[in-house]
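With one protein chain withheld, the remaining protein chains of the complex are depicted in position.
When the chains are written out, they are named A, B and C in that same order, and each has its own residue count from 1.
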Amino acid sequence: MSAAGRSIVIPHLGRVEGHGGIFVKVVGGRVHEVNMDIFEGSRYYEALLKGKHFLDVQGVITRVCAICSAGHTVAALAALENALGIGSSPRVFKMRGLLTLGATIESHALHVFALALPDFLGFDSVIAMAEKYPREVTFALKLKQLGNRIQELIGGRAVHPVNTLVGGFGKLPRHRDLEEIRAALAAAQGPLAGFVELAASIEVPDFAARPTVFVALRPHEEGYRFRGSTLCTSRGEEFPVAEYRDVVREFTVEHSHAKHAALASGETYMVGSLARLALWGDRLVGQAREAFQRLFPRGVEENVLTNTWAQLVELVHCLERGQQVCEELLGLPEEEREMQDYRVRAGRGVGAIEVPRGTLIHEYSFDDDGIIESANVITPTAQNLANTERDLRAAVERLLASDVGSESILKLKLEMVARAYDPCISCSVHVTCL
Amino acid sequence: MSVVIPKPFVPRGGPRELATGPNPYLPAPARIMRAADLVPDVRLFELRFTDSTLADSFTFRPGQFVELSVEGVGEGPFSLPSSPTRRGVFQLGIRRAGKLTDFLFNYLSEGDEVGIRGPLGNGFPVERLEGSDLMLVAGGLGMVPLRGLLQYVVDLRERFGRVMLLYGSRNPDAVLFREELESLARRGDVELHLSVDATQGKPWSGRVGVVTELLDEVVCDVPSTYAVACGPPVFYKFMLEKLVAMGFGRDRIFLSLERRMECGIGKCGHCAVGYTFTCLHGPVFSYWDAMNLPELIYT
Amino acid sequence: MQTFRMNASFLPAFMEALKRWGTLVAPVERGAGTYVLQAIDDVSLARPDALRTILPFKKLLLKPRFAMLERRDGGRTEEVFDNDMGPIVYFGAHACDIHALEILDLIYMTDYVDPYYRRNRERLTVVGYGCMPDEYCFCESLGTETVERGFDVFLTPLGDRFLVTVCSARGDDIVRANPELFEPASRADTRDYLKRLQEREQSFSLAMDVTDLPYVLELKREDPVWDEVGKKCLCCGSCSMVCPTCACFNVVDERPELGRAVRARTWDACLYRDYATVAGGHNFRADRADRVRNRYYHKQEAFVREFGKPSCVGCGRCIENCPTGINVVEVFKYVRGEL
Partner (left out) sequence: MAKSKPKVGIFGLTGCAGDQLQILNCEDQLIPLARQMDIVDWVMASSRNDHTCRLDIAFVEGVVATERDLESLKEIRARTKTLVALGTCAVWGGLPAMHNEIPREVLQREVYHSSPLHFLDTVEALPPTHFVPFEITLPGCPIERHEFLRVAHALLAGAMPEFHMLPVCWECKAKENLCRVVYFQEVCAGAMTRGGCGARCPSHAVACAGCRGPLEEPNYDANITMFADRGISWVEIARKMSQFSAPVWIKQGLEKEVRHERRR
């Protein structure tokens, strides 16, 4: 392998959501350039929202990305309700929480089993993997289906919810449906524990390990939760979410339709399951705690390839937490519909939520008629891109130093790094600031 | 309150049954015995019910039709170009025109099974036509049902007087059953008059022009002749009035009409004009009846 | 026909008793002032005095969509029983509904009998319930405000009691099986019944002149009113969906899963654009106004010629449900030149 002036190009990254590639240039044995090349077209939804009514925001902004549609919905509604100065009722808050759990189950199941696991087990796709592991793949699809059923019950549709409104829900779930969901969540726990064992038997390589700053929201209450209003870093810093503009610096780069982000200090950082476990993993209880200890016996280490296992731990958590939320909702009387009254007035609001891929922040301001004046969405994938490039650089350097074998193996390992972040490119090209 | 024509609540007639079974929607399996292209986009399928009792007993009137279906693909009405005087098998002349027929042309051949329901519709009033001269006027695919009538007439030739067939096609390659018709003409069973809209450079000894012009070629004893016409919607527009101008009584002209037919038994409503179901009360109407049902003859 | 009286307080017991004859289906309240027909176990949910349900009872005989035939790859085409609903007791039928049932019978039980309809129809028990008209009812104009046949039992509320009319052997069975609920009707009961009928006759606010309607319509075929209505009509088909006598359907072939083909049947409406389109693409009724006119002519002209009465029972559902406010009564006033 000559070391002079060569390029490693992965033109179209497979098994991720959206269109991107990896470009690495090596000159004289030194890594010269590492780019995550994002060529997904822009749709400018945030700019298009300007001039629309705030009631139209959810229907538009959810279309940024299908996999994250429930997350965008919950974040947007929280931001809009903050702007209107209304809180959500306990039922509405819990239902949105359940929706988030459903979305996380669906997304994690898809990524862990269908997108990432084929790498660890040596397949090109989950369809190829199904031939050898039919029982496992069937269960993984069942788990994903359960996530979709929850989203369908609460949001009215598995992708792009319709039931979620500013101030409440159009239709509330029947108790018998909630009971069914609770039972299905309980039934999935056993088989999932089996997967934790399978995962524990697979050794995770450390060629991409590198010191990293983790960022996640502080849960709104004691326990491991996906919503909160304070941004925390693994350095011990804390900021109110409303001041995110002072914390997160965004910049454009030539090779990408997506903007990149860094902390005010200039450091890149990681958001997502691994970051959440690093910051709040000690709050896990029950089987999730056991899974955490089983898969991270030495605690969270700075190796992005373990993010897939972090997602697996969160899956265990979501199954347990989902049952609790169903329980809480079953304690409320059965009703048709829940909507809060509110008065339209000018306002600005920020809403944040931990979605499967990390911290998602929405901000809107509108005038007295409710017409949107500005909109800003910061997606987890955009925050992770700069960090991904640094991980890729570290990996290339290390892999070139040790003789890895053929170029195709090198490429596969780089793909694994990019995939470990579970990037959502559709989302990432919509980072905006108006 | 006044109800216009008081009538007690009585069903119009006893329940009718199809030869293919008690559930009128359930097709009976039939096997394709032969499939051959008549012209490039029209294929003649010869079918036989797989149940031999049904195959042997199946009969119909010329002008009736059947519903052919391929489960999961679709069902459609098709005229029978064969005559009930020839038992055991029956034929369908099918033009490629949509999703079901595409499937038939692409995937089905001899030995394959399809579903058949029928016979459906009223058919030509053959008893009434007996003893008279017949003028059959066909345009394009309208030859398919008329060929069934023609075969019937030829098989029972002594019951009918003169038989004239006036048949217009788009071009010489689109003439259906050409050899057969010419051989019948040679035998003297039928007086054949063909026309094409254009020869497109092909050899052609018949007339070139629209089918109505063929009417100028024939001399017949109008009072003792019945006219039977069948063709696409545009065909009727000029044909019918020309026949009337020749002196045909409007009740001595019969036509077979096309509509969207789904159930074939007067239930689904798609072929209804007023309360006349083309599938149940038709598809054969006298011109007098048809013109008194506004919309029925599409102009 | 036999008549009895039943104490009003026996109504719940009577409904409980009806369950022996099949699944009890009755109007229940869906939203404020809106009702749907639904199978109920708890008889207190029934609202038999509700004037209209969103969908009429036809949904009990033919589902909006059901599978007719099915074939598994390599197998035979078989009839499936997706539409079979078992024995049903339809509680709370009004006179117009019962007339509509007769019309459906004319459509589905004559000539070729529709087996899917017949199986449900034969197991249907109809328990009528007397009603008072609102501003959309015009059954009186069509002679469907009272009913003498087509039901098993009919309850007419007379304050603290019901006049009970029995019209079939099955109705007779029901009465005989529950002797404690019924007693012979007295002269006072029949007197009150007649009084109620009179009162009811006077409470109609909507009327439609149906004199010589088919002939009038025939003369008005080219009237500009049809273009006017055509311009206003959304062709959403709501009127046909909610009409108790609209019975058109579509047949759809599909493969819902591997190795299985299904022929399904769905309600259709002649107002939909492709209703009269044939294979090859020719549409016999491409013009919206033609489709609108066809709907009126089919119900009010052609059906009369065929069966001696219109296939409209004056229930008012189409008026109540038309989003653009097309009103059949007004349309005919226009046709007659009264507006």
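In this text, contacts are C-beta pairs under 8 Å (C-beta built on N, C-alpha and C of every residue); 3 or more make two chains touch, one makes a residue touch a chain.
The shown structure was predicted, so the numbers you read here are calculated from the model rather than taken from an experiment.
Displayed chains that the missing chain touches over the full complex: A, B, C (touch as defined at the top).
Screening A:I86, A:A130, A:A200 or A:A346 for touch with the missing chain picks out A:A130. The residue touching the chain not shown here, chosen from C:P12, C:P87, C:P224 or C:P256, is C:P256. Checked against the full complex, the one of A:L141, A:A193, A:L263 or A:V404 touching the unshown chain is A:L141. Only one of A:V31, A:L121, A:V162 or A:A186 touches the chain withheld from this view, namely A:V162.
The chain omitted from view is touched by exactly one of A:E203, A:E222 or A:E254, namely A:E254.
On the side of subunit A, touch with the chain left out of the figure occurs at residues 12-19, 39-48, 50-53, 56, 59-60, 63-67, 69, 110, 114-115, 118, 124-128, 130, 134, 137-138, 141-142, 144-145, 148, 156-160, 162-163, 165, 170-171, 252, 254-257, 259, 337, 371, 412, 415, 426, 432-434.
Counting over the whole complex, subunit C has residues 30-31, 34, 36, 53-55, 64-65, 231-238, 241-242, 250, 252-258, 261, 266-269, 272-274, 288, 320-325 touching the chain that is not drawn. Within the entire complex, the positions of subunit B that touch the omitted partner chain are 70, 72-74, 99, 102-103, 106-108, 112.
Note that only the chains that are shown with their structure count from here on.
Central chain by Cα centroid: C, whose mean Cα position is closest to the mean of all protein Cα atoms.
Centroid to centroid, with C-alpha atoms defining each point, subunit B and subunit C lie 38 Å apart. Taking each chain's centre as the average of its CA atoms, subunit A and subunit C sit 53 Å apart. Averaged C-alpha coordinates give centres for subunit A and subunit B that are 65 Å from one another. Those residues of subunit B lying in contact with subunit C across their complex are 1-7, 9, 11-13, 15-18, 22-27, 29, 69-76, 97-101, 115, 233, 258-260, 262-263, 265-270, 272, 274-276, 280, 294-295, 298. Considering their complex, residues 68-71, 76-77, 79, 102, 105-116, 140-143, 149, 210-214, 221, 247-251, 253-255, 260-263, 268, 270, 275-280, 282, 284-285, 290, 294, 297-298, 301-309 of subunit C touch subunit B.
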